[in-house]
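Heads up, one of the protein chains got dropped from this complex, but the rest are sitting where they should.
Labels A and B are assigned to the chains in the order they are written; within every chain, residues are numbered from 1.
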Amino acid sequence: MLAFERVSKVFEKPQRIKALEDVSLTLRRGITIGLVGESGCGKSTLARIGVGLLTPSSGRVLLEGRDIQKMQPRERFLFHRRVQIVFQNPLRALNPLLPIRESLLEGVRLHRLLDDKGEKRWIRELLEWTELDPEILPRFPHELSGGQIQRVVIARVLSLQPDFLIADEPTSALDPSLQSSILRLLENWQKKRGMGLLLITHDFAVVRAMAQEVAVMEKGRIVEYGPTEKIFAEPEHPYTEKLLRDSLLPFGLMVK
Amino acid sequence: MRKNGLMITGLVLLVVIGGASLLAPFLSPFDPLEVRLNNRFAPPFQRPHLLGTDALGRDVLSRLLYGGRLSLLLAVLSTLITLSVGMLLGMLAGYFGGWVDGVVSFVVNTFLGIPDVVFTLALLGVLRPGFGTLLLALNAGSWVGLARVARGEVLFLRESGFVEGARAMGAGAWYCLLKHILPNLFPTMGVLGSLRFGGFVLELAALSYLGIGVQPPFPDWAVMLNDARPYLFTHPHLFIFPALIITVVILGANCLGEGLRDALDVRFQRGIGES
Partner (left out) sequence: MSLLTVDALSVSFRMPSGTVKAVREVSFAVGENEVVGILGESGCGKSVLLTALVRLLPSNALVSGKVFLRGEELLTLSERKMERLRGKKVGFVPQNPGTSLNPLLRIGSQITEAISTSLRRSHKRAQAMVSLQQFGFGEPWVIFRAYPHMLSGGMQQRVLVVAGIINQPRLVMVDEPTKGLDPSLRARVVEVFQEVARLPNTALLCVSHDYLVLQRLAHRVMVMYAGELVEIGSTKEVFHTPLHPYTVSLLWALPERGMRPIPGTSPSLSNLPSGCSFHPRCFQARSSCSVDHPSLQRISPGRWVRCPYARF
């Protein structure tokens, strides 16, 4: 399991901002946890800390009980294979100078997981899984649509077969039909590989469709945590209620 | 690849003139240094001296062909040195931040406070004239501007999804720098480098014209300009031809730089966009 143990993060520049305060969360394999909150509440900071891109000001991140900050280089390298992240379709999600094929294989090559033949086979499988047309392989990122890019980004990350995936608003900028296909992709992959998924989103409908447990974050603190159905049926914290109300979802209109 | 007229024009001009300079020993009809006092001031567009002769009877065409060798070589070397140093320091400062950035930024800001011209002239005044001196004088301060631009680009690239993604996969600093950041710097640096090249040619020409750059009797274009000064109105062709060549070289460099910038703009743009 991947655990956040009382993680806090304070940024000094350009101003002193307390991004996270005493956040504890445990991600287990095969389970999806939804993390909801408004923009700027610290979700992305937590995501980055979870994959080791940022160090917490206090608290620890533990993989199977081992503090990632205290890991030896080799162990840490392995950590990066087992825990991965998908960002919210940033502008330059892929190196504009590399053809898609190279971007897809980057992780696998970095960790030296496959030989040439293995690579070819793996690419074919990966494309099938993510419903991408092989004809995009020699193309460059600027030739692809936003939806295709996000799929490539996910394929790239999944190629390492991580045990834990942190998805930071992976579909917020996408249309509904694209959103559903990408979320289904993540869900199927999770079922197939028993991956633990931390799904960061501000969309409650997505949370209800995908997550078994929900954590609600307000201004860097987790204010409520529990099984999805309970949170929806009986939210306890006023902030949770506010978020539910704002989500504009018509009550009673939910089909699993 | 879109047809990019500007870039092609620039390339063609530079390649032609560069090639001609390189092949001067084979193309030159006469010895550029050979003095023929019985044939001074021959007018241009007549055989055998197609561009005439100068005050000492030396063939102008031959001198033009040889004239660029030193300045172009110096300009090319300077561009390479400036780019290398600028990019390296910019990358280190931008990627690692911290004290590395502090040191580099301090040096950059110090140099930026010293006027270019003053610095160059001071160096040239103190050291003996020569190839090495010129190289040093041209480059001592010029890497600074490039380093600053490179640093800015690196700061931006460092936050890109693909760099963060690589880091999240466990990639180390050097991997990210060499595989992702450096190649993405080339486009901007290429543009700046082309423009800088033109700048170096101009700077060198100015120094040579003033007598503190390339020294006569080497048939450098700017030296020719200087030699032609007394005869500006009597034999204008002696001034016009070298001036023209220098202008064309700088024009070519600028066209190449602008053309590259246009070409790269298109490449990084998206299509029509969401509709």
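We adopt the following convention: a contact is a pair of C-beta atoms (placed from the backbone, for glycine too) under 8 Å apart; a residue touches a chain by one contact, two chains touch by 3 or more.
Computed from a predicted structure; not experimentally measured.
Trainee: Out of A:48, A:81 or A:202, which residue would touch the omitted chain in the full complex?
Mentor: Residue touching the absent chain, from the options given: A:202.
Trainee: Going by the contact rule already stated, which one of A:15, A:39 or A:72 would touch the omitted chain in the full complex?
Mentor: Residue touching the chain left out of view: A:39.
Trainee: Would you write out the residues of subunit A that touch the absent chain, in ascending order?
Mentor: 38-40, 145-147, 172-173, 175-181, 183-184, 202-206, 208-210, 242-243, 245-250, 253-256
Here is the rule we go by: only the chains that are shown with their structure count from here on.
Trainee: Nearest whole angstrom, what separates the Cα centre of subunit A from the Cα centre of subunit B?
Mentor: 48
Trainee: Could you pull out which subunit B residues touch subunit A in their complex?
Mentor: 157, 160-162, 164-171, 175, 180, 183-184, 267-271, 274
Trainee: Which residues of subunit A touch subunit B in the complex?
Mentor: So the residues of subunit A in touch with subunit B come to 51-53, 76-77, 79-81, 84-85, 87, 90-97, 103, 106-107, 110-111, 142, 146, 153, 156-157, 160.
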